[in-house]
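Written below as structure tokens is the structure these notes are about.
Just one protein chain is left out here, and the rest sit where they should.
By letter and in written order, the chains are A, B and C; residue numbering begins at 1 in each of them.
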Amino acid sequence: MEDFEPKIIAFLCNWCSYAGADLAGVSRFQYPPNVRIIRVPCSGRVNPLFVLKALYEGADGVLVSGCHPGDCHYQSGNYYARRRLEVFNNLLNFLGLNPARFKMAWISASEGAQFAQLVREYVQEVKDAGPNLEFVREKADLVRFLNEAR
Amino acid sequence: MLFLKLKRENFFQALGEFSEYALYVPRREGERVLLKETSLQDLPENLYFERTTGSAKEILFPQEETLFYFKRYEPLERPKLEDRKKLVLGLRPCDAHGIQVLEDNFLNLEPVDVYFKRRRENTLLVTIACSQFEDNCFCDSLGLGPDRLNGADAIIYDLREAVGVLSRSAILSEKLKGYAFQFQEVENEDQVEKGEVPRRDPEQLPILSPEEYLALISEDKLWEKISSPCLGCASCTYLCPTCYCFDLQDVTYGPVGKRVRTYDSCMFGLYTLEASGHNPRPTLKERWRQRFLHKFSYIPFLEGILGCTGCGRCIEVCPAGIDLREVIKDVAKFKR
Amino acid sequence: MWQSSNANPYLPLPARVERVRFESEDRSLKTLWISLLNEKDRENFRFRPGQFIELSVPGKGESPFGIASSPHEELLKITVNKTGTVTKAIHQLDQGDFVGIRGPLGNYYPIEDVLGANLFIISGGFAFTTLASFTEYVLQDWSDKVKEIDLVYGARTPGMLLYKDLLEQWRENPRIKVHLTVDREFPGWTGLVGFVPDIVARVDVDPVNTYCFICGPPIMIKLTIPKLLEKGISKEKIYTSLERRMKCGIGKCGRCNIGPKYVCRDGPIFKVSELEKLPQEY
Partner (left out) sequence: MRQDDLFLTCQKAFQERGLDLLLGYEKSSSGFLRPAVFTAPESLERISWDPSASLNLATYLPRFKSKKVGILAPGCVSRSIIILINEGQINREQVTIIGVPCRGLIEKRKLGDLEGVRLVEFRDVSFVLEKENQRRELNLEDYLSESCLSCAYPAPVIYDYLIQGPSREGSKGFLEKRIKDLTRLSPEERLLYFKREAEKCIRCYACRQACPMCYCESCFVESSEPRWLQAAPEPVDNLIWLLTRVYHLAGRCVQCGSCSRACPEGVDLMSLLAWANQSVFELFQYQPGLKIGEKPALGEYRLEDPDFFWGGGQTEGKKCCS
């Protein structure tokens, strides 16, 4: 899988992680372009269904990142996220999903370098895991029709 | 109709004539009995098949079916019709009654449903007369009986050394003839030799006329009583051999998509919920009335046959233990 | 209706949106003019006022809409209220977009059965569509074969009245008496004020020789029928068009029935005398 370029969906909180990603860009920290960012108001806004939906639609990995504990713009959103996503992550592991499919992180607005490092690490993790074939919706017939209809 | 008698070994040989058909029979998989493709060699010698967990409708009306593919931004559609020929062996007479109800809805009432039609034309349904009554089944109480042809193309009777086949399908009759040691045209299915058919004193169920049922439409107390333990799940309707209600949904992938037909259930609140928020069947009371009257009044009205096969699946699976036989009795008490 | 058994009744005919217009002041109602793409489909598509179509937005789904144009118009007209997934998608459509049409479906207002009589057409809100088609059709083709025509049409506000161009034309037309009403007083509004059932009660009609046609929200229909009965009009002479959640539109999918009648196949137009025998599920 040398040339496998994973598609990763990143749900980043508006106040810290999104700003952190922005800083990584502004500071020209290099990181692979495999991440598609979706900005959310808070890591607490991330419904686990977002994660499942992303995988279902074909993402190879999903990253959720928010403010460090104690730094939430809304006081406590990330504490809730921490509980919920950990339980959710546990469930995914028990289900037998490759652990690389879902990652949770804390990135503050000043951690541009860390964001770049996180993405580098995570992209490599997903590359090692290979493409998501196990948790994606059945669409072979639609793909076939698309190719025929072209 | 042709009635044929074949020696057992000849019957299995005769099935070899259907090489262009995929053979489907009920097969046990863990806790469930499913209709599965199988090879001729794997058929049981005694031709005994367990009753399927789900109903036979899936062979002609699958839970999920693509009607057509389309391009989203260009006028292009491509219907998807299934052409696979199937020989389905080992279903029960009650399953065949269910098929008849489906045929009436999809084929006999205009307009014709081309998807169902194509499948029906490509399917040979050969049922086997029951050798015993199953748990909770009550076809005999509905006057249907475990030895009837109903909507099947042919039914098999166990005549000990021989196999009796009553066929109304030209294809089946033609192909089986060469293997039979005896065959004759018959007018009426009661004329044929059926071997040992299970008999019992049927439980007496008071089945009213469609009009009498319809007259109970506004007996709110009755429907409320019946529906009060109901949970509103769809296990009864999804497993029912005559429930044919469906939903249509679009599934997309980039610029293309498909329209998919899936089972739907009158027991769900969303089933009749209108976009405005108005729901003409807001509670389980109305939904139960719909489910019951559809089977016992509307289908008899529109199609001339009973919309219940007496297979008992709904009784077996109901998580609230609602017993349709008792419901039938309760309803009859309200007859005016 | 579908003539040939070989036709696939689930397959929409390809069509194109030719023109769109916001119909109401709050932009919740949008009117679309649609044409069938294929010459042959255009020839075969013959409808009568009261019938409906299933409009597909490919990828979003399908919904039923009453045809609002008169049979003589070249384009099909529908008016769509933005409420759910499909209607939201329809509101996003613009001139040139492709859609799919199945139909015409259902029965129609039986003009042949009511010749020589007075017509009393009653409607409220955006359910005016098929009755607008019917009114225009009667004025065009049957004007000399019916007697008096009264139209009561109401909306919440003047800005929510549909087809103001048509209403304007009819107001000039001596063959029809148009009673427009809104729920309450508005500056500049010179028409009637009050709910449709109350206005209906005030209109003077001949109870013996009048046929009524009602289409509106369920509550309006429920309140209007008694007013007509009070006038002495027989239940046999009141027609109403019903609305239900539909999927297939051809009496197969099971959900739109009221008793043994399917709104999509046996309706949507029923006599009140027929409805009486059915459960009150509408």
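Just so we're on the same page, a contact is a pair of C-beta atoms (placed from the backbone, for glycine too) under 8 Å apart; a residue touches a chain by one contact, two chains touch by 3 or more.
Since we're looking at a predicted model, the values are computed, not measured.
Student: Just to confirm, in the complete assembly, which displayed chains does the hidden chain contact?
Tutor: Across the whole assembly, the hidden chain touches A, B, C.
Student: With the full complex in mind, choose from A:Ser27, A:Ser76, A:Ser110 or A:Gln124 the residue touching the hidden chain.
Tutor: A:Ser76
Student: In the complete complex, the non-displayed chain touches which residues of subunit A?
Tutor: Missing-chain contacts on subunit A: residues 48-49, 52-53, 56, 65, 68-70, 76, 79-80, 82-84, 86-99, 103-107, 111, 114, 118, 121, 134-138.
Student: When the complex is taken as a whole, what residues of subunit B touch the one chain not shown?
Tutor: These residues touch the chain not displayed: 30-32, 53-54, 63-64, 134-136, 228-229, 231-235, 237-239, 247, 249, 251, 260, 262, 264-265, 268, 270, 316-317, 319-323, 325-326.
Student: Spell out, residue by residue, where the missing chain touches subunit C.
Tutor: Touch set of subunit C with respect to the missing chain: 84-85.
As a working rule, only the chains that are shown with their structure count from here on.
Student: Once the contact rule is applied, which chains count as partners of both subunit B and subunit C?
Tutor: none
Student: Name the chain whose C-alpha centroid is farthest from the C-alpha centroid of subunit B.
Tutor: The chain lying farthest from subunit B is A.
Student: Nearest whole angstrom, what separates the Cα centre of subunit B from the Cα centre of subunit C?
Tutor: 38
Student: So how far apart, in whole Å, are subunit A and subunit B when each is placed at the average of its C-alpha atoms?
Tutor: That gives a centre separation of 47 Å.
Student: Hey, what residues on subunit C touch two or more of the other chains?
Tutor: Within subunit C, no residue touches at least two other chains.
Student: Considering only the defined contacts, which subunit C positions touch subunit B in the complex?
Tutor: Listed in rising order, the residues of subunit C that touch subunit B are 1-2, 5-12, 14-16, 37, 58-63, 81, 83-84, 87, 97-98, 100, 218, 243-245, 247-248, 250-260, 277-282.
Student: Please give the residue numbers of subunit B that touch subunit C in the complex, ascending.
Tutor: 67-68, 70-77, 79, 105-106, 109-115, 210, 214, 217-218, 244-250, 252, 257, 259, 261, 264, 266, 271-276, 278, 280-281, 286, 289-290, 293-294, 297-298, 301-302
Student: Going by the contact rule set out above, which residues of subunit A touch subunit B in the complex?
Tutor: 139, 141-143, 145-146, 149
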